[in-house]
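Every protein chain of the complex appears in place save one, which is left out.
Showing chain A:
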Amino acid sequence: HVAEDTSDLLQHVKFQSSNFENILTWDSRPESAPDTVYSVEYKKYGEREWLAKEGCQRITRKSCNLTLETGNPMEHYYARVTAISAGGPSATKMTDRFSSLYHTTIKPPNVTCIPKVRSIQMIVRPSTTPIHTGDGHRLTLEDVFPDLSYHLELQVNHTYQMHLGGKQREYEFIGLTPDTEFLGAIRIFVPALVRESDPYMCRVKTLPDRTWT
(Lines give C-alpha, C1' and ligand atoms only; values in the text may rest on other atoms or scores of the structure.)
Protein backbone atom coordinates (compact mmCIF):
# COMPACT_ATOMS: atom_id res chain seq x y z
CA HIS A 1 0.00 0.00 0.00
CA VAL A 2 1.63 3.23 -1.09
CA ALA A 3 0.86 6.13 1.24
CA GLU A 4 -0.85 8.90 -0.69
CA ASP A 5 1.01 12.27 -0.67
CA THR A 6 -1.43 14.62 1.07
CA SER A 7 1.02 17.44 1.69
CA ASP A 8 -0.78 19.41 -1.03
CA LEU A 9 -3.85 19.62 1.14
CA LEU A 10 -2.31 21.26 4.16
CA GLN A 11 0.79 23.33 4.93
CA HIS A 12 2.14 25.85 7.45
CA VAL A 13 -0.41 25.22 10.21
CA LYS A 14 0.52 27.86 12.79
CA PHE A 15 -0.68 30.52 15.17
CA GLN A 16 -0.42 34.18 14.23
CA SER A 17 -0.71 36.17 17.44
CA SER A 18 -0.55 39.89 18.09
CA ASN A 19 -1.52 41.58 21.34
CA PHE A 20 -2.91 38.18 22.43
CA GLU A 21 -5.31 37.91 19.51
CA ASN A 22 -4.55 34.33 18.45
CA ILE A 23 -5.45 33.33 14.90
CA LEU A 24 -4.77 29.86 13.53
CA THR A 25 -3.79 29.96 9.86
CA TRP A 26 -2.80 27.40 7.26
CA ASP A 27 -2.11 27.02 3.55
CA SER A 28 -2.58 24.50 0.83
CA ARG A 29 -0.83 24.26 -2.50
CA PRO A 30 -2.60 26.08 -5.35
CA GLU A 31 -3.17 22.85 -7.23
CA SER A 32 -4.98 21.20 -4.33
CA ALA A 33 -8.71 20.42 -4.81
CA PRO A 34 -10.71 23.68 -4.58
CA ASP A 35 -13.57 22.00 -2.75
CA THR A 36 -11.37 21.07 0.21
CA VAL A 37 -12.94 21.73 3.61
CA TYR A 38 -11.11 22.17 6.90
CA SER A 39 -11.92 21.34 10.52
CA VAL A 40 -10.07 22.72 13.54
CA GLU A 41 -9.40 21.17 16.92
CA TYR A 42 -7.38 22.43 19.89
CA LYS A 43 -6.27 21.37 23.35
CA LYS A 44 -4.05 22.31 26.27
CA TYR A 45 -0.62 20.78 26.33
CA GLY A 46 -0.75 17.72 28.58
CA GLU A 47 -4.42 16.97 28.01
CA ARG A 48 -5.55 13.89 26.13
CA GLU A 49 -8.72 15.07 24.42
CA TRP A 50 -8.87 17.28 21.36
CA LEU A 51 -11.76 19.74 21.35
CA ALA A 52 -13.55 20.73 18.16
CA LYS A 53 -13.61 24.47 17.59
CA GLU A 54 -17.19 25.52 16.99
CA GLY A 55 -17.51 27.70 13.95
CA CYS A 56 -14.44 26.18 12.32
CA GLN A 57 -15.82 22.81 11.27
CA ARG A 58 -15.84 21.97 7.53
CA ILE A 59 -14.97 25.54 6.57
CA THR A 60 -13.39 26.60 3.28
CA ARG A 61 -11.43 29.60 4.59
CA LYS A 62 -7.88 29.05 5.85
CA SER A 63 -7.99 30.75 9.21
CA CYS A 64 -9.76 30.37 12.52
CA ASN A 65 -9.86 32.70 15.52
CA LEU A 66 -8.82 30.75 18.63
CA THR A 67 -8.32 33.76 20.88
CA LEU A 68 -10.86 32.66 23.48
CA GLU A 69 -9.83 29.02 23.42
CA THR A 70 -6.15 29.82 23.87
CA GLY A 71 -6.71 32.86 26.08
CA ASN A 72 -4.72 31.96 29.18
CA PRO A 73 -1.29 33.51 28.60
CA MET A 74 0.28 31.22 31.20
CA GLU A 75 -0.99 28.07 29.47
CA HIS A 76 0.45 26.07 26.54
CA TYR A 77 -1.70 24.85 23.67
CA TYR A 78 -1.77 22.83 20.48
CA ALA A 79 -4.15 23.14 17.55
CA ARG A 80 -4.58 20.92 14.53
CA VAL A 81 -6.36 21.15 11.20
CA THR A 82 -7.88 18.31 9.22
CA ALA A 83 -8.32 18.91 5.50
CA ILE A 84 -10.81 16.79 3.55
CA SER A 85 -11.19 16.99 -0.21
CA ALA A 86 -14.37 15.63 -1.80
CA GLY A 87 -13.90 11.94 -2.49
CA GLY A 88 -10.21 12.24 -1.95
CA PRO A 89 -7.64 11.86 0.80
CA SER A 90 -7.59 13.84 4.01
CA ALA A 91 -4.65 15.26 5.93
CA THR A 92 -4.15 16.43 9.48
CA LYS A 93 -1.40 18.72 10.65
CA MET A 94 -0.64 20.15 14.12
CA THR A 95 0.92 23.43 15.26
CA ASP A 96 4.04 23.73 17.36
CA ARG A 97 3.41 24.15 21.07
CA PHE A 98 1.89 27.61 21.48
CA SER A 99 1.83 29.97 24.41
CA SER A 100 0.58 33.47 23.71
CA LEU A 101 2.77 34.96 26.45
CA TYR A 102 5.87 34.02 24.49
CA HIS A 103 4.62 34.06 20.94
CA THR A 104 2.41 37.12 20.70
CA THR A 105 3.76 40.02 18.69
CA ILE A 106 3.37 43.35 20.42
CA LYS A 107 1.69 45.92 18.22
CA PRO A 108 2.85 49.54 18.14
CA PRO A 109 1.35 51.61 21.00
CA ASN A 110 -1.58 54.00 20.62
CA VAL A 111 -0.10 57.50 20.92
CA THR A 112 -1.33 61.08 20.58
CA CYS A 113 1.39 63.53 19.57
CA ILE A 114 0.57 67.13 20.51
CA PRO A 115 2.80 69.88 19.07
CA LYS A 116 3.34 73.09 21.03
CA VAL A 117 5.61 76.09 20.29
CA ARG A 118 8.82 74.73 21.81
CA SER A 119 7.85 71.21 22.74
CA ILE A 120 5.98 68.10 21.64
CA GLN A 121 3.83 66.19 24.10
CA MET A 122 3.23 62.48 23.62
CA ILE A 123 0.42 60.69 25.42
CA VAL A 124 0.32 56.90 25.29
CA ARG A 125 -3.01 55.14 25.62
CA PRO A 126 -2.76 51.62 27.10
CA SER A 127 -3.21 48.80 24.58
CA THR A 128 -6.10 46.52 25.50
CA THR A 129 -5.95 42.75 25.03
CA PRO A 130 -8.74 40.19 24.61
CA ILE A 131 -7.77 38.68 27.98
CA HIS A 132 -10.35 39.07 30.74
CA THR A 133 -9.97 38.44 34.46
CA GLY A 134 -12.48 36.35 36.34
CA ASP A 135 -14.59 39.38 37.12
CA GLY A 136 -14.73 40.42 33.46
CA HIS A 137 -12.09 43.12 33.69
CA ARG A 138 -10.23 43.43 30.38
CA LEU A 139 -6.45 43.39 30.76
CA THR A 140 -4.10 45.84 29.08
CA LEU A 141 -0.57 44.98 27.98
CA GLU A 142 0.64 46.83 31.08
CA ASP A 143 -1.40 44.44 33.22
CA VAL A 144 0.01 41.36 31.49
CA PHE A 145 3.63 42.59 31.44
CA PRO A 146 4.41 44.35 34.78
CA ASP A 147 7.87 45.34 33.53
CA LEU A 148 6.54 46.92 30.31
CA SER A 149 8.01 50.31 29.45
CA TYR A 150 7.87 52.84 26.61
CA HIS A 151 10.83 54.03 24.52
CA LEU A 152 10.37 57.37 22.75
CA GLU A 153 12.68 58.88 20.18
CA LEU A 154 12.45 62.23 18.43
CA GLN A 155 14.45 62.71 15.27
CA VAL A 156 15.62 66.35 15.44
CA ASN A 157 17.89 66.26 12.38
CA HIS A 158 19.99 63.76 10.46
CA THR A 159 22.49 63.38 13.22
CA TYR A 160 20.67 64.23 16.40
CA GLN A 161 17.88 62.35 18.23
CA MET A 162 16.31 62.95 21.62
CA HIS A 163 15.28 59.99 23.79
CA LEU A 164 12.77 59.58 26.60
CA GLY A 165 11.44 56.46 28.28
CA GLY A 166 9.77 54.93 31.25
CA LYS A 167 6.57 53.37 32.54
CA GLN A 168 4.45 56.50 32.70
CA ARG A 169 2.11 57.44 29.86
CA GLU A 170 2.85 61.14 29.37
CA TYR A 171 6.10 62.50 27.95
CA GLU A 172 7.25 65.85 26.59
CA PHE A 173 10.23 66.68 24.41
CA ILE A 174 11.18 70.23 25.28
CA GLY A 175 13.57 72.90 24.02
CA LEU A 176 12.54 72.52 20.38
CA THR A 177 12.65 75.07 17.58
CA PRO A 178 9.26 76.60 16.75
CA ASP A 179 7.61 76.01 13.36
CA THR A 180 9.78 72.96 12.65
CA GLU A 181 8.89 69.41 11.64
CA PHE A 182 9.95 66.48 13.77
CA LEU A 183 9.55 62.72 13.46
CA GLY A 184 8.61 60.77 16.57
CA ALA A 185 8.90 56.99 17.09
CA ILE A 186 7.37 55.30 20.13
CA ARG A 187 7.93 51.63 20.99
CA ILE A 188 6.71 49.26 23.69
CA PHE A 189 9.49 47.28 25.37
CA VAL A 190 9.13 44.18 27.57
CA PRO A 191 12.53 43.44 29.16
CA ALA A 192 11.65 40.10 30.76
CA LEU A 193 10.74 38.61 27.40
CA VAL A 194 13.34 40.64 25.49
CA ARG A 195 10.54 41.86 23.24
CA GLU A 196 9.96 45.18 21.50
CA SER A 197 7.06 46.41 19.35
CA ASP A 198 7.34 48.05 15.99
CA PRO A 199 7.30 51.85 16.39
CA TYR A 200 4.28 54.09 16.26
CA MET A 201 5.42 56.96 14.07
CA CYS A 202 4.17 60.53 14.23
CA ARG A 203 5.36 63.45 12.13
CA VAL A 204 4.49 66.77 13.76
CA LYS A 205 5.41 70.41 13.33
CA THR A 206 5.94 72.70 16.31
CA LEU A 207 3.73 75.80 16.33
CA PRO A 208 5.03 79.15 15.12
CA ASP A 209 6.27 81.50 17.85
CA ARG A 210 3.91 84.53 17.75
CA THR A 211 5.11 86.19 20.92
CA TRP A 212 6.81 89.11 19.04
CA THR A 213 4.31 89.54 16.18
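Keep in mind that, in the parts below, a residue touches a chain if its C-beta (ideal position, glycine included) is under 8 Å from a C-beta of that chain, and two chains touch if they have at least 3 such contacts; residues count from 1.
The rule is simple: contacts and distances are computed from a predicted model.
For the chain that is left out, the UniProt protein name among "Mitochondrial import inner membrane translocase subunit Tim23", "Guanine nucleotide-binding protein subunit gamma", "SKP1-like protein" or "Interleukin family protein" is "Interleukin family protein". Contact with the chain that does not appear here is found for just one residue of A:E47, A:E181 or A:E196, A:E47.
From the options A:H12, A:R97 or A:R125, the residue with contact to the unseen chain in the full assembly is A:R97. Residues of chain A that touch the chain left out of the display are 43, 45-48, 74, 76, 78, 94, 96-97, 99, 101-102, 147, 191-194.
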